[in-house]
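Heads up, one of the protein chains got dropped from this complex, but the rest are sitting where they should.
Our next item is chain A:
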Amino acid sequence: MGSPDVVVIGGGLHGCATALHCARAGLQVELLEREAVGRHASGVNAGGVRQLGRHYSEVPLSVLAMQMWRSIGDLVDDDCGFQPSGQIKVAGTEAHMEANRARVARLQTMGFAHEEVIGADELRALLPALSDGHPGALISRQDGFANPYRTTTAFRRKAQSLGVRIHEGRAATALTRDGAREGGGFRIDTAQGPLRAARVVNCAGAWAGTICAAMGEPVPIRAAAPMMTITAPMAPFVSPVVGFSGAPLSFKQFANGTVMIGGGYSGEADLDTGLTRLRHDRLAVNLRTAMDLFPVMAGARIVRHWAGVEGEMPDAIPVIGPSSTTEGLFHAFGFSAHGFQLGPVVGLLIADLIQQGRSRLNLADFAISRFRTQDET
């Protein structure tokens, strides 16, 4: 078997989606995953399908991704458990409401109308279980949530059905320019032997920084471990996904009655073992916020806490685009706490770059060169 056109490093949602879109574009693709597909952030995140509250740079990507989510079955032959329940970010104060109005106005000047401000009455109607005293909220009615592991599995399987070869339990140990190869390209070493490819896509999540450093473009990526909590089933009391302007929170109730509470409070991640440690002090803050907003939670029972390993950038937006040092290398990482909804679209943009040298959406804000220090320029 000949060398693939593209090797994707990392079997998370973005790696699988990148492999899928490249295969759809007719490229030969192999994917390397050091553990199992969806083992870390992609399999265990909160599953929010959220345009609401996105960084302005991410809004165009998020809106295009949302179009893809609405017909996700056409892309991956599975509905991924997507529920368009809406997402609401509850305002705690008039100052939050003022900021929300300013945000909606700015989005409108950008040409986007998916976010709206709602007042106390509509908020009460949408969230009858909410505690008193909230002046209103920001809402994105088409948002919702999906099942993250099922989604990642669907992308993996669809990619495989299009001929992508996925190697689980096979870690990329070194990436080098392949001098022997005509027209350049890469040699990707693994314990099970090397792979060669013209293009490489770095979708290695929290581990992506190692590749960047090796290629002479170090990035200030941090391994985060956002902590989640799930309860025993409760009588239905909330249908949209709920956030809060007063404190980090992601709150939703599933069809089976269980309630998931997150908010991006980080435990501790160990990149060597891939394991995480919880921080109970931070969890307690997260749970108090949930109880303050929904008094019914005072009677909830916790079944499980967990955390996945995610890569986080200091400016809270990902790195997406070509390497600044190495022709043929592309990056897509650093999505901590906001990457799941972007899953369908980022791989599409990377496939654009590989196929046409430019992508259908502008990726300038996500360039890796934004982290280059002054003395290197």
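We adopt the following convention: a residue touches a chain if its C-beta (ideal position, glycine included) is under 8 Å from a C-beta of that chain, and two chains touch if they have at least 3 such contacts; residues count from 1.
Please note the rule applied: contacts and distances are computed from a predicted model.
S.K.: Can you tell which of "YeeE/YedE family protein", "FAD-dependent oxidoreductase", "Threonine synthase" or "Hydrogenase 4 subunit F" UniProt lists for the chain that's not drawn?
M.R.: Options "YeeE/YedE family protein", "FAD-dependent oxidoreductase", "Threonine synthase" or "Hydrogenase 4 subunit F" narrow down to "FAD-dependent oxidoreductase" for the missing chain.
S.K.: Write down which of A:6, A:29, A:44 or A:175 is the residue touching the left-out chain.
M.R.: Per the contact definition at the top, the residue touching the missing chain is A:44.
S.K.: With respect to the chain omitted from the figure, which of A:82, A:149 or A:207 is a touching residue?
M.R.: That would be A:149, which touches the missing chain.
S.K.: One chain is left out of this view; which of A:25, A:162, A:247 or A:278 touches it in the full complex?
M.R.: Selected residue, touching the omitted chain: A:278.
S.K.: Hey, which chain A residues sit against the chain that's not shown?
M.R.: 36-39, 43-44, 149-150, 153, 156-157, 168-169, 229-232, 275, 277-278, 280-281, 283-284, 287-288, 290-291, 297-306
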